[in-house]
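All protein chains but one are shown in place.
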Amino acid sequence: MTVIYNREDKIFRGVVTGGALTSLLVLGLIGLFLFMRGAQIFSDKGIQFITGTNWTAGSGDGVIPDDFSIGAMLVGTVVVSLIALVIAVPLAIGGALYLEFYAPRRIRGALATLLDLAASIPSLIFGLWGIQVFTSFGERWAILINNWLGWIPIFSVEFENFGRSPFIAGCVLGSLIVPITTSVAREVYSRTPRDLVDTCYALGGSKWGAIRSVVIPYGKSGVIGGAMLGLGRALGETVAVYLLLNLVFSYNFRILESEGGNVASLIATKFGEATEYELKALVAAGFVLFLLTLVVNMTATTIVQKSTPRA
Amino acid sequence: MTSTTNSPGATAVVEPSAFAGLETRGAHAWFGKHHALRDISLTFPARTVTGIIGPSGCGKSTFIRLLNRMHEFIPGAAMAGSVLLHGKDIYEPTVDAAEVRLKVGMVFQKPNPFPAMTIRENVLSGIKLAHLKRSNHDDIVEQCLTRAGLWKEVKDRLTASGGSLSGGQQQRLCIARSLAVEPEVLLMDEPCSALDPGSTLRIEETIKELAEKITVIIVTHNMQQASRVSDYCAFFLTDGGPGYLVEADSTRKIFTNPADSRTADYVQGKFG
Partner (left out) sequence: MSTSTTPETVTEVQPQTPWSTPRAAQAKSGTTLLLSALVAAVIVLFTGVAGVDGWAITFMGLSLVVALLRTAKTGSKERKDALMRVVITAAAVAAFTPWLSIFGSVLLKGWPGIRINFFTQDMRTTVPDDFLEYGGAIHAIVGSLLMVLIASAITLPLGILSGVYLTEVRGRLTFLVRFVVQSMSGVPSIVAGLFIYTTWVTATESFSAFAGALALAVLMLPTVARTAEEVLKLVPEDLRAAGYALGARQWRTAFMVVIPTVRSGLTTAAILGVARVIGETAPLLLTSLSNTALRFHPFDGPIASLPTYVFGYLQIGTEYAIARAWSGSLVLLVIVFILFTLARRFGGKDKR
């Protein structure tokens, strides 16, 4: 049925559509703009931009050429985020299960509020806490890991300076993303059909039996979605990493070694004194980061939406 | 089963019947402050089928959940009285509730096979959950599915997902699952209400076969089903307050010549 709108309504619809269109343009243009601004870098360096590890500003007179590539920073981004994920996911699952199945009813509400509050703590404060409070603990653990497991390459170090390593940054980022992953996990676990859980008990199972047989399989995709949301957050994290890691331009897989960096902190560090060309490189880096987080977040949202059917 | 009536002022003539595996004495149930069941005393003779009938809302489902200690999972639940299995009160502090649930199994209203498991895994799930030591898994699967009347239909696709069956088949799978842990009593909470008439009749046949070895207690809305399937019937009623037992007797007596006029009205379809 086609609806004919009178003049008043047409104005209304026009205004509303205009507003939506503006949002669309503002947000949609960002990607386009970044790409265009950084396009020169992509055409100059091609795939090397992503694989190379140098970041040298040229001397301007052609003697030393500009050479910008984000390979090291991309690796750093991924390494730190993966560490964060490895730490956060088990804690999030445990926290969600505890909250949903083990917490005494009286403190459940308080813990849920605490969880939501934690999700709203700005990452800057995580960084501050990371440097001032956590590093001493993290260093101790890093030394222990290096002592006992140092024969595994990723746990070996060249210099015994553990304070500003991807490991510590990963731990802090991990606690940053635990709240969101725990919330999503808890949401999914609470939707487990009561029937199935009751059946486990009716068959003589224990609480852990019910959790293992029914709750965890049911919540699997939801938890994966939540983990990916956390991953997306970690990939784009700037300030905490900036404060905790030294920017070192080489591929570093030794997570206890004090070098690393990620793309976001690269941008934050270098933009101030960047030359025109270097700025373009930073924009190109930002575009790559933007694409990366976009893909991760979209996958995450699809997974989470699939696992939480709307009633 | 002895006949009982709950009309005010009457005194009961009581004779203990043949060996009764399960028995309740003065059972009450509450949800928080809400008194749901009042003073239910019933005896369930071994290897019989007892139908629990009555209009909706009179506590039938609550009652059977007292029998396998599932009532206590509801927040705010409380009870009183005793439930005796082989003469021992299952609510005594020394009793392990999980052990009770192994002996008193339950089939729910809506068929609920575990979706993440195959048919075979579903049947064996009780054994896994209860950590029972059994070495003859294949035999158990075949026996239980046969007793549930499902073996012929699924024996070639035991690795198919539990959810790939029709409603009636799923319910029979749930029955097989309950049988795997070798219960002595099987509670069934309106097991056919979500199924088509054909599946319903098949399950009723299964129930009659099961009663050769175990005691079945079935809650049902459907009076015809009760008259077809059960040896004894217990009629519950509520006046807006807690549900109570009006009359319990052999099915034949309940349906042809009940002692209480309310029972007569109910089985003739005058209400409920």
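Going by the order they are written in, the chains are A and B; count residues from 1 in each one.
We take it that a residue touches a chain if its C-beta (ideal position, glycine included) is under 8 Å from a C-beta of that chain, and two chains touch if they have at least 3 such contacts.
What you see is a predicted model; the values in this text were computed from it and never measured.
**Q** Quick one: say which of A:N146, A:S175 or A:S258 touches the chain that got left out.
**A** A:S175
**Q** Touch as defined at the start, partner being the missing chain; which of A:I47, A:I152 or A:M298 qualifies?
**A** Result: among the candidates, A:M298 touches the missing chain.
**Q** Given that one chain is not shown, which residue among B:A130, B:L165, B:L179 or B:I254 touches it?
**A** B:A130
**Q** Residue by residue, what part of chain A touches the chain that was omitted?
**A** 5-6, 8-9, 11-13, 15-24, 26-28, 30, 33-34, 37, 90-95, 97-99, 102-103, 111, 114, 116-118, 120-129, 131-134, 137, 140-141, 175, 178-179, 182, 205-209, 211, 232, 235-239, 243, 264, 267-268, 271, 279, 282-283, 286-287, 289-290, 293-294, 296-298, 301
**Q** Pick out the residues on chain B that sit against the missing chain.
**A** That gives, for chain B, the contact residues 2, 4-6, 8-12, 14-16, 23, 25-26, 28, 30, 38-39, 41-43, 69, 72, 77-81, 91-93, 97-98, 129-131, 248.
To be clear about the criterion, only the chains that are shown with their structure count from here on.
**Q** So what's the Cα centroid distance for chain A and chain B, whole Å?
**A** 51
**Q** Quick check: in the complex, which residue numbers of chain B touch chain A?
**A** Residue positions touching the partner: 68, 70, 73, 75, 98-99, 101-102, 105-106, 108, 110, 112, 114-116, 125-126, 128-130, 174, 177-178, 181.
**Q** Using the touch definition up top, name the residues of chain A that touch chain B in the complex.
**A** Checking each residue of chain A against chain B gives 105, 193, 195-196, 198-206, 209-210, 213-214, 217-218.
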